[in-house]
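With one protein chain held back, the other chains of the complex are shown just where they sit.
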Amino acid sequence: MLMAVGSLTVMGIALGGILGAAARFLAVEENPLEEELKAMLPGSQCGQCGYVGCGQAAAALARGEAPVTLCPPGGRAVAEALAKRLGVTADLSEHEEKGPEYAVIIEELCIGCTRCIKECSVDAIMGANKLMHTVIADACHGCAKCIKVCPTDAIEMRPVPMTLSNWHWAKPETEHTLH
Amino acid sequence: MKLFPIRGGIHPDYRKELASEKAIVALPLPATLYIPLQMHIGAPAEVLVNEGDLVKKGQMIARSGGAVSVPQHAPTSGRIQAITQIVAPHPSGLAQTTIVIEADGKDEWAELPEPIADPFAADTFAINERVAASGIVGMGGAAFPSAVKLSLGTLKKLDTLLLNGAECEPYLTCDDRVMREYADEIIDGARIMAHALGAPKVVIAIEQNKPQAIDIMTKAAAAFAEIAVVGVPVQYPMGSERHLVQAITGRETPARKLTADIGVVVHNVATARAVHHAVRFGRPLVSRVVTVSGGAVREPNNIEAPIGARVADLIAFCGGFEAEPASLVNGGPMMGQPLPSLDAPVVKGMSGILALTAAEINQQPASACIRCGSCVTICPCGLVPVEMAAFIRKDNFEVAARLGVMDCVSCGSCSWVCPSHIPLVQYFNYAKGMINIQERERRKNDQTRILAEAHTQRVEKAAAEKAAALAAKKAQAAAAAAAKQKDETPA
Partner (left out) sequence: MSFLSTHQSGPFTHQVSSVQKTMFTVLLALMPATAFNLYLFGWPAILLFTVTIGSCVAAEAVCLMLAGQPTKAALSDYSAALSGWLLAMSLPPWAPWWIGVLGAVFAIGLAKHTFGGIGQNMFNPAMVARVALLVSFPVVMTAWVMPHPLFSAGAPGLADAIAITFGGQVPDSVSAASALGYVKTELSRGIPVTQSIAHVPDLMDMALGTRAGSLGETSAVLILAGGLFLMAKRIISWHTPVAVMGSLFLMGTLFHAIDPARYTDGLFHLMSGATFLGAFFICTDYVTSPVSKKGQLIFGAGCGMLTWTIRTYAGYPEGMAFAVLLMNSLTPIIDQYTRPRAFGRTLKGEPLPLEGKL
């Protein structure tokens, strides 16, 4: 009995000591998580997440205060990258409902004030003073910042249309239990 | 010729006898033809005509839209009735921009490019240019621009042009008929292609269930020492490019590489015939042979149809439906795609139109997987369908990708064999689509980040310049004021 208690105690102390030493000597430099997360975000400082910019959003993510799905323009890809880095499971159901969007300028309403051009953080709007503006759909990432500054409400967000090239097969509808 | 075994595979019910003895007949010219801008892999073509324009047969009506793209030509003479959205022969049921031609019934040819007098003296570039300008795509179903594939000879060292006459899909007999009826045209096209590719050897592979085709092609090729006609075992999916290359040469194409990387380029037999027409006569690709078959079709047939004829026109020509079809398929029953409507046009990659009855499809509701392992045994790509599908069901695409879902060729063997009737291929198609979308999103986010950084830098630079200008102005004003003061001081 004493033998057993003794040997287990000794083993516990010895193994604990090894673990402690390993933690000290083999310690990995803490990753600058915030910087890493910031690099994953689009960096357009659109503020749709409710934080001032991507840096602040990254800080909140690092503190665990913000959900990984916070970035609407980043979409599924960013949410999944963040979730993977932070080791959490992302609830992507919201992203499923709201697909990617892009901004469209309604020609009749645009007065050519150039405010949206200045606001766009990815230079996706073309045009000049007093001339109609247009959005380069490929470059627009759907941050919707331009909508807020438009004095004539001439900009609206539209879902990226489904085409022959981006269509894909839906998940099979299956019965209750498979596999 | 020594053949090499390929892994797995299945032996479905071929039902080729429905149409195999029907000689190719030309479709009576429909009143209206619908030419989609995209019937190939790559960028859509760009419209060259306007509504109301008169066009002749073979006239280019849309030009190539990029490096990987092909032009489209008028399949008959007539008037451009509209350029509008018409349902595409695509499972999405989406419409695409389509040029609608009202035929004038004269079927008058436009002035065609001069035939290349001696193609074997012409250089690769001249032949490729002609093939590209003729709008030729792979006619086995993939519809990849053929000129792009023909230019591989300039980049890689090739030893064999492999002509794919396997036609391993059940029901389809169009390649069989083309080989039987136009063997000389195919052989000539193949020799021209081999010349363009710089490949010294041509192998024409035909599944052994087409003995007449093998016979006729062998005779047609007898005069040319560099051409070998080979009967390959009847084993689906023998006609898959990589598997056929393995069966003929024993070489296994590494993942994410082309067969050209191991010295072989594969083209379909019907493509060779189209090349023959383009080079010898300057004729662009404006028609193709389509097998119309299936238990629901009254008289199955092989029809030479102009590109742009509606599926309904072909079905009507075959006497309409004998029974209500349970499914309408573009291509073969294994890898074909469901057709959303009878109004969809015939496109360059459409090898078959199948109207199938429920009994032929034998679809049953999926039940639980019993892990029988049949899918593992028959997978010609050496994958584990049961495991991949389980992860995809949970939307775990990362693991599915690691298990090789992107290596899947969607041959459908696993779905065919599954006793639980689990739609395995659709799981894989779904996963491939989702993985591609994620990849696209990632690229877009990278692009956004670069653009945003550039924008920030520009704004900061502009601000700095403005500040500098302001400071300079201030300094100037200060200097001027000082000078003024100095001027005033003596007074």
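Order of writing sets the labels: A and B. Residues in every chain begin at 1.
Just so it is clear, contacts are C-beta pairs under 8 Å (C-beta built on N, C-alpha and C of every residue); 3 or more make two chains touch, one makes a residue touch a chain.
Here the structure is a predicted model, which means the values were calculated and not measured.
From the options B:Gly189, B:Gly239, B:Pro333 or B:Gly349, the residue with contact to the unseen chain in the full assembly is B:Pro333. Within the complete assembly, B:Val425 is the residue of B:Ala45, B:Ile186, B:Val425 or B:Ala452 that touches the hidden chain. Even with one chain removed from view, chain A keeps its contact list with that chain: residues 169-170, 172-173, 176-179.
If you put the missing chain back, the residues of chain B touching it would be 7, 10, 12-13, 91-93, 157, 159, 170, 242-243, 251-257, 261-263, 325-329, 333-340, 342, 354, 356, 358, 360-364, 367-373, 376-377, 379-384, 386-387, 402-404, 407, 412, 415-421, 423, 425-426, 429.
One rule holds for everything that comes next: only the chains that are shown with their structure count from here on.
Those residues of chain A whose C-beta lies close enough to touch chain B in the complex are 42-45, 73-78, 80-81, 100, 120-124, 139, 141, 162-164, 166-172, 174-175, 177-179. Against chain A, the residues of chain B that register as touching in their complex are 38, 88, 90-92, 94, 96, 365-369, 386, 389-390, 392-393, 395, 420, 422-423, 426-427, 429-430, 432-434, 436-438, 440-442, 444-445, 447-449, 451-456.
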